[in-house]
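Here is the structure we will look at, set down as structure tokens.
Of the protein chains in this complex, one is absent; all others appear in place.
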Amino acid sequence: MADKLWGGRFQDKTADAVEDFTSSLPFDRRLYRQDIAGSQAHARMLARQGILTEEEAAAIVQGLEEIRQEIESGGFTFDPALEDIHTAIETRLTEKIGDAGRKLHTARSRNDQVALDVRLYLAEEVEGLLSDLTELRRAGARLARRYFGVIMPGYTHLQRAQPVLFAHHLLAYDEMWRRDQTRLAESLARIRVSPLGAAALAGTTFPIDPQFTARELGFPEVFRNSLDAVSDRDFILEFLAHAAILMVHLSRLAEELILWSSAEFGFVEIADAYATGSSIMPQKKNPDVAELIRGKAGRVAGHLLGLLMTVKLRPERLQAALRGGFLSATDLADYLVHQGVPFRTAHEQAGRLVGYAEFQGKELWELTLEEIQRFASQAGPDIFEWLKIENVVARRTSPGGTAPTRVEKALRQVEKELGL
Amino acid sequence: MADKLWGGRFQDKTADAVEDFTSSLPFDRRLYRQDIAGSQAHARMLARQGILTEEEAAAIVQGLEEIRQEIESGGFTFDPALEDIHTAIETRLTEKIGDAGRKLHTARSRNDQVALDVRLYLAEEVEGLLSDLTELRRAGARLARRYFGVIMPGYTHLQRAQPVLFAHHLLAYDEMWRRDQTRLAESLARIRVSPLGAAALAGTTFPIDPQFTARELGFPEVFRNSLDAVSDRDFILEFLAHAAILMVHLSRLAEELILWSSAEFGFVEIADAYATGSSIMPQKKNPDVAELIRGKAGRVAGHLLGLLMTVKLRPERLQAALRGGFLSATDLADYLVHQGVPFRTAHEQAGRLVGYAEFQGKELWELTLEEIQRFASQAGPDIFEWLKIENVVARRTSPGGTAPTRVEKALRQVEKELGL
Amino acid sequence: MADKLWGGRFQDKTADAVEDFTSSLPFDRRLYRQDIAGSQAHARMLARQGILTEEEAAAIVQGLEEIRQEIESGGFTFDPALEDIHTAIETRLTEKIGDAGRKLHTARSRNDQVALDVRLYLAEEVEGLLSDLTELRRAGARLARRYFGVIMPGYTHLQRAQPVLFAHHLLAYDEMWRRDQTRLAESLARIRVSPLGAAALAGTTFPIDPQFTARELGFPEVFRNSLDAVSDRDFILEFLAHAAILMVHLSRLAEELILWSSAEFGFVEIADAYATGSSIMPQKKNPDVAELIRGKAGRVAGHLLGLLMTVKLRPERLQAALRGGFLSATDLADYLVHQGVPFRTAHEQAGRLVGYAEFQGKELWELTLEEIQRFASQAGPDIFEWLKIENVVARRTSPGGTAPTRVEKALRQVEKELGL
Partner (left out) sequence: MADKLWGGRFQDKTADAVEDFTSSLPFDRRLYRQDIAGSQAHARMLARQGILTEEEAAAIVQGLEEIRQEIESGGFTFDPALEDIHTAIETRLTEKIGDAGRKLHTARSRNDQVALDVRLYLAEEVEGLLSDLTELRRAGARLARRYFGVIMPGYTHLQRAQPVLFAHHLLAYDEMWRRDQTRLAESLARIRVSPLGAAALAGTTFPIDPQFTARELGFPEVFRNSLDAVSDRDFILEFLAHAAILMVHLSRLAEELILWSSAEFGFVEIADAYATGSSIMPQKKNPDVAELIRGKAGRVAGHLLGLLMTVKLRPERLQAALRGGFLSATDLADYLVHQGVPFRTAHEQAGRLVGYAEFQGKELWELTLEEIQRFASQAGPDIFEWLKIENVVARRTSPGGTAPTRVEKALRQVEKELGL
């Protein structure tokens, strides 16, 4: 039976299978850095408040430092029968420095200790994610800049809808990632609240200074209610929600890359370095990385970054896709509105004209003026210039629209935000 | 076949079963107020920009006003074959005011329209929730004030752990609800972003002023990218996450009330007005409202408020529950630490003493000093005063702790925040 | 305050808001047929066992019959303050027939009553679903028969992989739906277990005959333990799981139809009757029905059936898609294996040859024998015949494979199972 932090009251020893079942060591051993940092701050505070002597605190801080090195060098033995990382470290500490180690847990419980460890851990993860997102946004902005002039079909319901700048399409992702960053940054304020000092659940009888420990650990705030401090897991749920929303965005781009790399779309070429093959079909080149991004938890933003930076855009295929979807039909209706036709009527006339053109197997601009006027009597000869795809795009100068002038401004704004 | 906003291009009519299947009217008809407000703002903007005449805009605004009254008076017929609330309202508008109605959709798509409606709707819901939470916090603070002196067992793992003030227990919920309010308030900034002007997905060719529409609707911000504006549903996911976290808090209190109203706990009495009976067992009085709070979506905060305000606390049962759990065992260990025993050693001695007392069927303070000293030689006669439950509570004066002095401060702070 | 089935023990009346909150009437009123059928069977049993007189039972059965007609003709008033459908019906029954109505609940509780209602309801739903699935399988088999000879690319990771018969592709769905049917049919045995007679939770003191009631309601089995009978909801969870798996299958086909109706794939044409348009873009024809099938709960199988039956396949596009994916590369490797090359080596040679052909912008069969032999020295002149797509398909005669001979057998088997 391994050492427990609580054996005194028990008469029978824990069943072996139970030790294994209740041990959280396989999961929480990754919190060792946070646990050690928290204990060092706690020991310093105890000394400062006269609860430990300076010598005891120094021995603890030094002993913990050595334990950290043992763990990082692989020299530390994790006894699987130990309950958790806290027990593992405290047990080793007492082995090394004796009775001072048995004083470390004064005015503390595992309840506030584990809450602190998780908060320290998550704060670091969120910071890492914020920085990954900045890199991803930069890669997106660079790609937008590189292919600035390229026009592609915008889709709704996977049907071609209206032409847009490829750069405009990429900047939509920038909006998503910017929101992700805002949300994560806001949540940091709720993560960086120190629970240390709440003890088991009711506070402690020792004259502690929770503000000091919080400052030592870089946390701007301290808990207000001890019961809440040890049971609050809101910040984890909040993080999971933010991570899930972020995953929606990453998955969306990944799915797009999968679709675009199909033979039928052919808009992009996935680099060999980011593709995998088949064990039986020699010709296969699969967008496996993109697929895994959709399905995997973990730090996927970095992998999407790599994928995005090596993707080879095929502008001639995007160009070709501008034919065949009547992408300027909305502008035909808008044209008629400018001639005084009410929008709903203009929409109907344009709809019928599209039906006719489709039946004839022609693009709108391949019809004669007479044909057009048969459905839309207000149309004049300037309609052909009006329907050109580049003009359709250029005309969308409304704020946030896809006209090159607008997108240029938007891209510059993003580049400025990202220091590019 | 009902009127569509898009019939022109189609040769065959929609299958009847499909009309029924694709109609969102049963769901989105509740958005009528938001849809009308959005359309009125849009019409005013179109006139201001010279896209509609002032007369046309006035007719539209007035017509929509009348439609709102028709809906609210029950005089509006919702044709189930119509696609959605937008179609229903635009169709009726054109019936009423003719061609001007057919111009309303100029420079707009249902894509940006529905995005706006949902944002307007959710903004109102979140405001309602914020105000419900304030009421709930007030009820909690009043209850805490009323029973300020009452001590109860704090529990972990449903086992009695340490004594706490009932008021301290309630203030833990105040912390949760305060966080809920902060989260919801922050999300409002992402909800109140006007998507109007994004049109289908690429912006519009008309010289619109999205800032004007946003201002009209009380939204401080306007979308930055048209593709993102029509597809962004982050704010809904974010709201669902916040609502789920809030539900965790409400359910926790509801579960506590269920447990506390059991015969075995007996800490509270549920008012008849908030209980239900059994169709077969005449004696049953079930905490049904509390159970439904756990299981139901919707505005449950209000029902919890009602339940909380009528709950009858039974202080004598709380008092009785302070016996039998060795609630002062932690303080016994702390006492020994003050005599110079290392905490971990003190914990072991206290644990063994508890085992002895349990075997004797006695409380810790019912043992003799000799018995105590057999396990903890450093104990002196002041130990008995030290172990009194009131002293155990009073001694927890650490920040956020359960000592009456601390809780008084915390409660005053909350009362101040809530204007009580 | 509305009538309760349990008022006696209560002194204060239920709060109005609580009546509204706890009422399940808006949800369970749809169970009226099941509730009435269950009560009629219960009344007949009570009479048969001498607990009611024959006259009382007859009055109850007749009264309930009339109530059913009132509900179906719209003449029944559902008082929103009533707790549930059981209360609504029992209250009305007593109004109609007096004291005999007050005897109906003898030897019964709402606990076993509601369990019975839900079981009756779900049994009917599952039967309906089984029959919908048979229709869907028939539509699939007919489509497979109609386009039997058409070859298309099989895909993995959305990349073209190997050629398959379109009929083979459809029959894969038949396998899924057959499994769905098996699962649902098996679960019926666990749904059709009568809980009537368990009363509140402990059985009853009256000499009831649960077997009789079960037989009356067409349920082959009766509960074995009264506590389990009133709390068992396994069958609902099981149904939800089966429904979710079925939805995976329906969604998969729906997604395929969406993809196939894109301009880029163009494999199918969605009928106008199963498509919708855009309020702003006159040319749009959206596969909305297919999209809703993915997102909607409810009886979607029927809508997919309609969609499937009207879909217009475009064989020339499927044919065209057979070029450009090196779909016979696996067969090139297999060919080399037949010449004695170990498979893994053959796979490598074929892989390099594909790389070469892609670089040259040629299909495999457009290379010269010399070019082929440069990578695969064992290749002979028969390789060209071997690589023809029709031969690639025809050669896959392994059991369950895509060769026409195999698929013909498989389709006949399915047609036989479905009585086609």
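First chain written, first letter: the chains are A, B and C, and each begins at residue 1.
Note that a residue touches a chain if its C-beta (ideal position, glycine included) is under 8 Å from a C-beta of that chain, and two chains touch if they have at least 3 such contacts.
What you see is a predicted model; the values in this text were computed from it and never measured.
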Exercise. With respect to the chain omitted from the figure, which of C:169, C:192, C:285 or C:303 is a touching residue?
Worked result: C:169
Seminar exercise, completed: The listed residue (C:40, C:204, C:262 or C:279) that touches the chain absent from the view is C:204
For this session: Write down which of C:150, C:245, C:313 or C:418 is the residue touching the left-out chain.
Result: C:245
Problem set entry | Among C:25, C:41, C:129 or C:161, residue touching the chain not depicted | C:161
Exercise. Considering the entire assembly, which residues of chain B contact the chain that has been omitted?
Worked result: 156-162, 258-259, 261-265, 277-288, 291, 321, 324-327, 329-330, 332-333, 347-348, 350-351, 353-354
For this session: Spell out the interface residues on chain A facing the chain that's missing from view.
Result: 4-15, 17-18, 21-22, 83, 86-87, 105, 108-111, 199-200, 271-285, 288-289, 292, 296, 302-303, 306
Exercise. In terms of residues, what is the contact footprint of the unshown chain on chain C?
Worked result: 5-11, 90, 94, 99-107, 111, 154, 156, 161-164, 168-169, 171-172, 174-176, 179, 182-183, 186, 190, 197-208, 210-211, 222-229, 231-232, 234, 237-238, 240-242, 244-245, 248, 330-331, 334, 337, 342-345, 347-352, 354-355, 393, 395-403, 406, 410
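As a working rule, only the chains that are shown with their structure count from here on.
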Exercise. If you average the Cα atoms of chain A and of chain B to get two centres, how far apart are those centres in Å?
Worked result: 25
Exercise. Once you find the CA centre of chain A and the CA centre of chain C, what distance in Å lies between them?
Worked result: 35
Seminar exercise, completed: Check: chain C positions touching at least 2 other chains come out as 277-285, 288
